[in-house]
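All protein chains but one are shown at their positions in the complex.
Chain IDs A, B and C follow the sequence of writing; residue 1 opens each chain.
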Amino acid sequence: MSVLKSTTHLRVRYSETDQMGTFYNSRSLEWFECGRTDWLRQAGVPYAQLESRGLYLPLVEAHVYYQGRARYDDELVAYTLAGPAGRAKLRFDITIHHAGSGLAVTSGTTIHALTDPAGKPIRPPEWFTKTLADKVSRFDESP
Amino acid sequence: MSVLKSTTHLRVRYSETDQMGTFYNSRSLEWFECGRTDWLRQAGVPYAQLESRGLYLPLVEAHVYYQGRARYDDELVAYTLAGPAGRAKLRFDITIHHAGSGLAVTSGTTIHALTDPAGKPIRPPEWFTKTLADKVSRFDESP
Amino acid sequence: MSVLKSTTHLRVRYSETDQMGTFYNSRSLEWFECGRTDWLRQAGVPYAQLESRGLYLPLVEAHVYYQGRARYDDELVAYTLAGPAGRAKLRFDITIHHAGSGLAVTSGTTIHALTDPAGKPIRPPEWFTKTLADKVSRFDESP
Partner (left out) sequence: MSVLKSTTHLRVRYSETDQMGTFYNSRSLEWFECGRTDWLRQAGVPYAQLESRGLYLPLVEAHVYYQGRARYDDELVAYTLAGPAGRAKLRFDITIHHAGSGLAVTSGTTIHALTDPAGKPIRPPEWFTKTLADKVSRFDESP
């Protein structure tokens, strides 16, 4: 009955670093995806199942804030929340910290359309809305 | 004496697609980097030279809008503009379109700190500010 | 009537570097893909068209040799050759050099099955074999 905040453990891969010695900027979006995947699984609607039922959640917007460095092999923790975005969009809010110190690394928001396999926007199916109802705040309502 | 708008030609790589059949969302940030690289080179301050002089431009924010699909092997064009962001930050505005139709694919803004190799913020060096002065609008002024 | 050797121009992206200051090892395989894409287009069978006709070329093997460093913004040239690999497989041989000095960066071979969209091996269609016949050596013959 309470809002779901999922936790994801990550370790910075060497492939995710760049010559600046910290993670390359686009990795934030890949880590945000790991956070969404875990949130949806814990919410009872694994994203792989959504796609097999014909429901896709492509990004329409992403906003990323870079707050601190993270180096190869650093342990990170991502916390993910979800909520409505307008009439028929979904929003994920993600913060990523160093596992030990809690120091902020990156945070951001991604906004997702709900579409069919061809990319055409659809209204959220009732089974989807109902399952998420108590895990998000004000899901499927106008902002 | 006019603002510099650089043009970058891209082709969607297979490695940049995902199972949705279009480009994976984080690729936008990698393409934005290609746009910045070309803008800085054409402005006379190639980024590789900036780093060898001790000036780094790490991202502090990124805002990405997804406007249309792009498939493997599609030809894209990125247009890049740069400008000041507050007292000591740099802003790049990038739009990416299909080369043939001109249809929008993705656009966004990245905000960059100016730092030394250790990541400590520094004021923009005079040679940097002077070189860019006529290519950006109001560079190095408060917003 | 002569074997096709295609040329691909690449520039090392910042996203392709790692904290060692050169390109991350898996990028070789992404650059090899760029080489294959250009070879197939010049051979008259663009890969995007192959897939839309139901012919896929998934990798079954890759062999990569790392010969020299390449840094951010370095200009590289990839040369690609293709040939048969056994009864029903395709082989690409790729070498990547620095554009200016010609110094070797990475080279390798990828072996590809010919499959339907579900991944089931198929014999090369006649239109495919005929188109490639004079661009590869001994295509579709046993080794």
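To be clear about the criterion, a residue touches a chain if its C-beta (ideal position, glycine included) is under 8 Å from a C-beta of that chain, and two chains touch if they have at least 3 such contacts.
Everything quoted here is computed from the prediction, not taken from an experiment.
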Full-complex touch with the removed chain, picking from C:62, C:77 or C:104, is C:62
Touch assignment to the omitted chain, from A:30, A:61 or A:93, lands on A:30
Across the whole complex, the chain not displayed is touched by chain B residues 14-15, 17-19, 21, 24, 26, 71-72
Note that chain C touches the absent chain at residues 19-20, 22, 25-30, 33, 51, 56, 58-66, 69, 110, 119
Had the left-out chain been drawn, it would touch chain A at residues 11, 13-15, 30, 33-34, 37, 46-48, 71-73
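Going forward, only the chains that are shown with their structure count from here on.
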Taking shared numbers over all numbers used, above half giving same and below half different, the chain B and chain C interface sides are same
Between chain A and chain C, the Cα-mean centres are separated in Å by 35
Taking each chain's mean CA coordinate, chain A and chain B are separated, in whole Å, by 24
Between chain B and chain C, the Cα-mean centres are separated in Å by 29
Within chain A, the set of residues that touch 2 or more other chains is 19, 26
